[in-house]
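Up next, chain A:
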Amino acid sequence: MSQILRVQDLHVSYGHIAAVKGISLAINTGEITALVGANGAGKSTTLLAISGLLKSASGQIFLEDEDISQQSPHHIVQKGVVQVAEGRAILTTLTVRENLELGAYTRKDKTQIGQDMEWVFTLFPVLKNRATGLAGNLSGGEQQMLAIGRALMAKPKVLLLDEPSMGLAPLVVQEIFRILKEINQTGLSILLVEQNVRQALKIAKHGYVLENGSIVLSDTGANLLSNPKVIEAYLGA
Partner candidate 1 sequence: ADIKIGVAEALTGPAAKYGVAIKNGFTLAADQINAKGGVNGNKIQLVAEDEQGKKEDAINVFKKLLFQEKVLMIFGPTLSNSAFAADPIANATKTVVFGTSNTADGITNMGPFTFRNSVMEADVLPVTTRAAVKQFNIKKVAILYGNDDAFTKSGYDVFKSALAEQKIPVTDTETYAKGDVDFKAQLTKIKASNPDAIVCSCLAEEAANIILQTRSLGMKQPFVGGNGFNSPKLFEIAKDAADNTLMGSPWSAENPSPANKSFMADYKAKFGSDPDQFAAQAYDAMHIVAEALKKVSLSGNLEKDRLALRDALPAVKIEGATGKFAFRRAAPKDGKEAGYDAQQDAIVNIAKGGKFVLLK
Partner candidate 2 sequence: MLELRSVSKNFGGLRVLQDVSFTMPQGSIYGLIGPNGAGKTTIVNLITGLLRPSSGELRFNEHDLTTVASHKITQLGVARTFQNIRIFKEMSLLENVVVGMHEHLNYGVASMLFNLGTYKDAEKKAKERAHELLSWVRLDHKAHMLADNLSYGEQRKLEFARALATQPKLLLLDEPVAGMNPAEKTELMAEIVNIRQRGFSIFMIEHDMRFVMELCDRIAVLNFGKIIAEGTPEEVRNNPDVIEAYLGKEDAE
């Protein structure tokens, strides 16, 4: 199994606060990989570093065999690493449709974009109804859907998801996880950061547990789900 994304001995700090302290992880091609951990463990920091929005203090990030750790964010996105960030980063002053169109900003195959937009609309019908409205007027959950839809519009190779289920109704959470599985089946590799640990580990082939900026456990999703430490710390027995 080849690794599409590999992080090696990554260190990231905010000023003099070290948030990520030498982690290594890998995402296998075509698999869902989960990254879980308590609040403040460094999950979001890791994702931002991969996307190039935070410069790493040291360490490498390989996309396939290329070190992307020093590249600028828009190059990284162009290479197919797309992130749905924490807090969604929706463009509130643009319409829903414009947000989706911008999702496809880096794509070369312009003809396909229309079809993909329709596909996103079938995944999230609310978005279709509100397509010409300003994204800022969507409810919290609707914005989350838009953020995911927008990322899908980029046709990424690797999708980085930072807590996609946050703020969503149970029905929609189920739906999102179903969609994740579905798009994963089309060959998309996913790195999933989730607080909904049970669901995340259920659909993930592999999982990492992050604590205080270091990886403390790494195993298959199924094994982690039954790991007593994980159960105690994250599933709240």
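By our rule, a contact is a pair of C-beta atoms (placed from the backbone, for glycine too) under 8 Å apart; a residue touches a chain by one contact, two chains touch by 3 or more; residues count from 1.
Criterion applied: all candidates are chains of the complex that A comes from, given by their letters.
These numbers come from a predicted model, not from an experiment.
Participant: Could you sort through 1 or 2 and say which touches chain A in this complex?
Facilitator: Every other option belongs but stays apart; chain A touches 2.
Participant: Quick one: in the complex, what on chain A touches candidate 2?
Facilitator: Residues of chain A touching candidate 2: 14, 17, 36-41, 44, 86-87, 126, 137-142, 144-145, 163, 166-174, 195, 197-199, 232-236.
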